[in-house]
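For reference, the structure is listed below as structure tokens.
The other protein chains are all here in position, but one chain of the complex has been omitted.
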Amino acid sequence: MPERVAIIGAGYEGFRPLVSDLSTRELMFEAASRAYDDASVDPRRDVGSFICCTEDLWEGWSITDEMVPDQIGAAGRPLCTIPADAITGIGNAAMHVLAGVADVVVLEAHSKAADALSKKQIEDLGQEPTLMRPLGVDTDTLAALEMDGFLKSTGYKVEEVDEIVVSSKRRAMHNPRASFGASLSKDEVAHASAGSSPLRKFDRAPFAEAGIVLVLASERWARKNRCDPVYLDAVAWSSSLPWFDGGGFSAAGYAKDSYSKAMRRAGKKKDLRAFDLLEVDDTFSYKALQHLHSIAGSKSETRRVIAGAGPVLNPSGGALGVGNLLEASAIHRLLECYLQLKGQAGPVQVKDARTALVQSWRGIPTATGGVALLSR
Amino acid sequence: MSSKVSRYPGTEVTHDDIEANSYLMTHYQAELKYAWTSGVATGRYLKGLKEGEIWGRRCDGCGRVMVPPRMYCELCFRPTDGWVKLRDTGRVVTYSIAYVNFDASRRQDPIIVAVVEVDGASPMMGILHLLGEVDPEDVKIGMRVQAVWKKVEDRSGAITDIVHFRPLGGR
Amino acid sequence: MNVPITERLAAGSEVRAWEDTIPFRYEYTAGVAGEKFLRGLRDGEILAGLCPSCGLTSLPLRMYCVDCYAEVTKSVRVRPAGVVRALARGARTFAYVEFDGVKGGLVHTLIGSARVGSRVVVRFRPKRQRVGALSDVLGFERSG
Partner (left out) sequence: MIKRRVAVIGAGMTLFRRRMLETGRELSYEASRMALEAAGMSMKDVESVVIGTAPDAFDGVHMKGEYLIEGAGGVGRANTRVYVGGGTGVFTPVGGWWHVASGLFDTCLVVGEEKMSPLRPHPQSAFWSIFDHTTERPLGVTLLWIFALEMRRYMHAHNVTEEDIALVAVKNKMNALDHPCAQIASKITVDDVMNSEKIVWPVKRYDVSPPSDGAAAAVLVSEDVARKFTKDPVWIDGVGWNVDTQYWTNRELCYPAYVERAARMAYKMAKIEDPRRQLDFAEVYDPFDYKELHHMEGLLLAKKGEAPRLTREGVTQRNGEFPVNPSGGLLGVGNPIAAAGMMKVCEVFWQLRGEAGRRQVRGKRAERGLAQAWGDLLQCGTVITMKG
């Protein structure tokens, strides 16, 4: 990357399966207020651009962009929606800084998943309409197919997937932002009910609600204003063909590609030992394994990380423990890393954390994801 | 199109093609259900409507009284400060006459749509609603209007608890 | 400077949600390539795209090559037999099947039993019942 971009503040609200007392807009206002306080900025005066990561329909709007400005201080200002996860979002925010559009950029994403009663139908609408959707294959079935294909083609054992579930759920017990922490045995995970085998109950992250806001600034601005930022050293995102269109099961091409590009932009050699912690997408348990495998580059390296030698994997408890936050999933991972690097992660704090890697994925049926590298 | 280009891609499917089933179409239907949490501001607004009252929200930063009410002021970016009971009268800011339904099908009788600036709120603070008990040609911008409420027992805490606005003092 | 909402709900009885439904009805064209593919199914054939530029044969049939982005106007008949690469077992079992020499594959119902690695054939609906849709294929079943 031509230069680093600083994350100078973060704020959030919610992190429950159902935030029943606040509307979407109020949830966003709460998160934004806290972020601006953390960053000591006035959105009406200091912020040059606002980006919201959100997709239509989850919130029951056909044009969600309309409903964003007021509660994050963006009314009458340069604001846009990037319907993607926050890795793409933070990449675009960084480009606004680097291009010289703005010194300070706000990135927002939220989930009000419980408002949507027809989640399955919304997911189905994401499928190609002529050659896929008429099959009546839902997201869980597609995930089960991919899980099967991944395990069979790589030789990972299902027990290794169970281990990820157990450790994520256990970590989540201590994360105040997690709603789905549990102390489960491998046996309980393995024998939980299966909707579409090999996928079982605990393999899919349940939905949760939250609003999250990050404030970014140019390094120059951050220094001038005596911020104590976390730096975005590099970010990259990429799309490959989904497995059923020829992308293959074993490695997630988008994860591999964006990891390589991000490390190159940061001027780093590809080695996960450069990081103190990783927040890797685990919307489905097997995806955590697949994503880790894709960036670690080998089975032995992947197993080494899972065994606890090297960076800490998903100290937050991941999506399996915190919940699937829809478009706020990736910004949640960025938030966890921001808190870790600032030493503010509380009971889930990784000791002396200086560097972190975030990896994300857009979910089924996409093959899009990204990687962001953070340090302090 | 560039004058350097001679081929313009695209295959038109005409109305006749559809009638004649010339192409293989895939049909799909979805009913997306929602339960939107009303939150603090809209929840209170709906409660007021049920009681036959229109409530706004005051910002002490800019001094505006806003309707529909919200818990934050978008100009000052600060929380709003208090509830203000507005009157159920107002002024037509603009209006239009709809001859079609939301799916673009024709209506039997046109409906009159208006933005009504509510008395007690700040200037230009309007809400979207319908006008009734008036001929389309008699509607004027600036016209004074009053809410016509549903009977108390029929109200549910909804914007439709107001049937429509009618000219102040009747027809 | 930045203060959160000063007044929050304080009683369970104040919690409220507004309920409504958004109805959508769609009629999709299959596209230039999709139309050709569906007509192929009606004729009992699986058509894959053949890229004139890089020679890639791929499924599903597309107007463009996913590797080199050249325009694909030619399609080739694929032998309707392939290998199961993944299975999802539920009320119905679905299989992802790849065909010999073709990039990509098809997801459809598994008829009978099979395992990952099994060779299967495409079973079409009887000819007169076919309409030019994905349902012209009944599914995959084990060959031999």
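Which chain is which? They are A, B and C, in the order written, and residues in each are numbered from 1.
As a working rule, a residue touches a chain if its C-beta (ideal position, glycine included) is under 8 Å from a C-beta of that chain, and two chains touch if they have at least 3 such contacts.
Keep in mind it's a predicted model, so treat the numbers as computed, not measured.
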Identify the residue among A:33, A:238, A:314 or A:375 that touches the chain left out of the display. A:238
Among A:126, A:195 or A:297, contact with the omitted chain is made only by A:126
Out of A:10, A:94 or A:334, point to the residue that touches the absent chain in the complete complex. A:94
Which parts of subunit C are in contact with the chain that was left out? 18, 20, 22, 24-35, 62-64, 66, 68-69, 71
Can you name the residues of subunit B that touch the chain not displayed here? 1-5, 8-14, 18, 23, 28, 34, 36, 38, 42, 45-46, 66-68, 70, 74, 93-105, 110, 113-115, 124-130, 136, 141, 158-160
Which positions on subunit A touch the chain that was left off? 1-2, 55-57, 60-63, 65-70, 74-84, 88, 91-92, 94-101, 122-123, 125-130, 236-241, 245, 253, 257, 362, 365-366, 368
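Just so it is clear, only the chains that are shown with their structure count from here on.
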Which chain lies the greatest distance away from subunit C when centres are computed from Cα atoms alone? B
Distance between chain centroids, defined by C-alpha means - subunit A, subunit B (Å): 36
Between subunit B and subunit C, tell me the centre distance in angstrom, where each centre is the average of that chain's C-alpha atoms. 41
Chain-centre distance (mean CA atoms) for subunit A and subunit C, in whole Å, is 27
Pull out every residue in subunit A that's touching 2 or more other chains. 20-22, 26, 29, 36, 42, 60, 115, 125, 129-130, 134
Two or more other chains are touched by the subunit B residues 26, 28, 30-40, 42, 71-72, 77
Give the list of subunit A residues in touch with subunit B in this complex. 19-27, 29, 36, 42-44, 57, 60, 69-71, 73, 75, 112, 114-118, 121-122, 124-125, 129-130, 133-134
Name, in rising order, each residue of subunit A that touches subunit C in their complex. 13, 20-22, 26, 29-30, 32-34, 36-37, 40, 42, 60, 62, 115, 125, 129-132, 134-135, 137, 141-142, 144-146, 148-149, 152-153, 194-199, 241, 243-246, 249
Touching residues on subunit B, where the partner in the complex is subunit A: 26, 28, 30-42, 70-72, 74-77
